[in-house]
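With one protein chain withheld, the remaining protein chains of the complex are depicted in position.
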Amino acid sequence: MIELKGVGKVYEDGFQALNNIDLAFENGKINVLIGPSGCGKTTTMKLLNRLVDYTDGEILLDGRNLKEIDPIELRRQMGYVIQNIGLFPHMTIYNNVAAVPKLLKWPKEKIKKSVMELLQLVNLDPDTYMNRFPSELSGGQQQRIGVIRALAADSSIILMDEPFSALDPISREQLQDELISLQSEINKTIIFVTHDMDEALKIADQIILMKNGHIIQKDSPNNIIANPADEFVKDFIGKKRLTPKQKLPSLDNFISKSFVSIQSDSSTAEAIKQMTAYKLTNIPVVTQDDMYLGSINLYGALDNQEETIENLVESDTYTIESTTETVEVINELNSINTTIPVVDGNGKLVGTLDPYQLLYEWRVTSEYECGEQ
Amino acid sequence: MIFFQGYMKYWREDYSSILAYMYEHMIISLTVIALSITFSIPLAVYLTKIKSDLIKTITFNIANIFQTIPTIALLALVIPLFGIGFVPAVVALFLYSLLPLLRNTYAGMNSIDPGIIEAAKGMGYGTIQRLFKIELPVALPYIMSGIRVTSVYIISWTTLAALIGAGGLGDLVLAGIGYNDSMMIFTGTFLAIIIAISLDLVINKIEKIFSYS
Partner (left out) sequence: MNFITELAVYMAENSNELLALTIEHILMVACGIALSLVIGIPLGILAARFQKLAPVIISITNVIQLVPSLAMLAILMLYLGFGFKTIAIGLFLYSLLPIVKNTYVGIKEVDDGIKEAGIGIGMSPLQLLAKIQFPLSIPYLMAGLRLAAVIAVSVAAIGPYIGAGGLGKEIISGISLQDDIKIYAGAIPATLIAIIADLALGLVERKTKKRLA
């Protein structure tokens, strides 16, 4: 856990790069710092490995004051990926990835094992690549090495300074995808600086939007689009991403009518059977005339198989009315990760909504709009 | 053909003195090269580390002035301080060789992609570790080519060391001028060129070992 408390940075020439920053980076998440150039996003990141020292406030790393930690030691504990890749041209790929473990004086065997695993993790065959030099690799391959070099010492925190912005669009997309899937395996605390909103929306768990050394908004990607804090945020996100209201198909198009539900007088065993059959974690419960009552949870049902459905049903679940505007639904979606029941004005269950599908659809639409410009 | 036969005869009769001149030549040159490397490279590295532009300008201007002074004038100018012979020759040629090596090393260090240095810093290399494990190895091809070019020049300049009594192949050429003897002149010239070319090849080989692309 990294916490910034009232952190400020004033350069020797009097330039105030950062002003009273309060911020916590979420553990095991991709935290994206974004903003126009000169906003202080890179400076904020460089405070963390003390390539830049702050002049006000304090930074706590797992409760320890950052300034009490020797900067050299600190940097060896954190992975670091930069925009210009910065592979060492005189070292083989193996030695590049092994650089920090060697500085940390790991035993040879352990280093070797780690390097091999990492190369495989980014789909570069160790036997083919480990003895090559960086100049023999394409830009995308080089930055893959750059990323795994940062992972080599098994640090829990990885700093990434616009790591993909110098790559061609196709490599960039690939590396973003790889980072997302990599992160699902390694669960590092990643602090990622970018100026590219598409990139931020794609990879971030948390977006921190900065301007002139201040944090303007800190939110999940969906929330930042749904509820931009001010005009600046709106401008930065871009009008096209914010006004899919007219363009988006009505909610009806996203509602799945072929949903699975269960009647309140059925047996719990029946509900479990349905959920396992359709691979659901929740199932909506309805009365005989299809009025929505609530839903039951698979694990709740499994734990209490002798109970009746009527006793197990959770009635305070989140529902959506079928007449709602699609864009308003999107605004609400940030914390929902299960299928959402959709009801009509009378409370009758008319379908279910897959939030992932909706978000996907919406993103495709907004990207399409951008492409048309 | 007659010339060639005469040439063979000259070599047979005089080979021991020819080799002695060559040996002297190489000793002077190699001493100067060694001195120049041990002095110029650390100085150039130091210059890349400091912020003061004034010190850099002054250092480069001094080195440039040494390089601008006519060689024989520089050789002559150190006589009042060091007398004649080996020492003043080495001192003068050393001063003469400062600029090319200084300039090459400086350029080599400055040519390092700032991304490499930033990555090394961010990964937790200490200042000394960074210098020896990253910066110098990365700049090495530049530095080696600086050493190569400077060495070739030094071999050539060393011919003039004979003018202040330090010996070497220049003696052979001077004697040749004195006696109007083409054998001596050509022998001195060829050997100087051959030493220069061989050194060029040897350092080139070393350069290849250290190159990484």
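A and B label the chains in the order they appear, each numbered from 1.
Everything below uses one rule, namely that contacts are C-beta pairs under 8 Å (C-beta built on N, C-alpha and C of every residue); 3 or more make two chains touch, one makes a residue touch a chain.
Since this is a predicted model, take the numbers as computed values, not measurements.
Looking at the complete complex, one finds that the omitted chain is in touch with B.
Set against the missing chain, the residues B:A63, B:I116, B:L160 or B:I203 yield one that touches it, B:L160. Of the options B:I62, B:I117 or B:I193, the residue whose C-beta touches the omitted chain is B:I193. The missing chain, though absent from the display, is touched by one residue of B:S182, B:S198 or B:S211; that residue is B:S182. Within the complete assembly, residues 64-65, 67-74, 76-77, 79-80, 84, 152, 155-160, 162-164, 169-170, 173-174, 176-177, 180, 182, 185-186, 188-189, 192-193, 196-197 of chain B touch the chain that is not shown.
Basically, only the chains that are shown with their structure count from here on.
Taken in their complex, chain A has these residues touching chain B: 49, 51, 72-78, 80, 82-91, 99-100, 103, 133, 135, 146, 149-150, 159. Taken together, the chain B residues at the contact with chain A in this complex read 113-126, 129, 134, 137-138, 140, 212-213.
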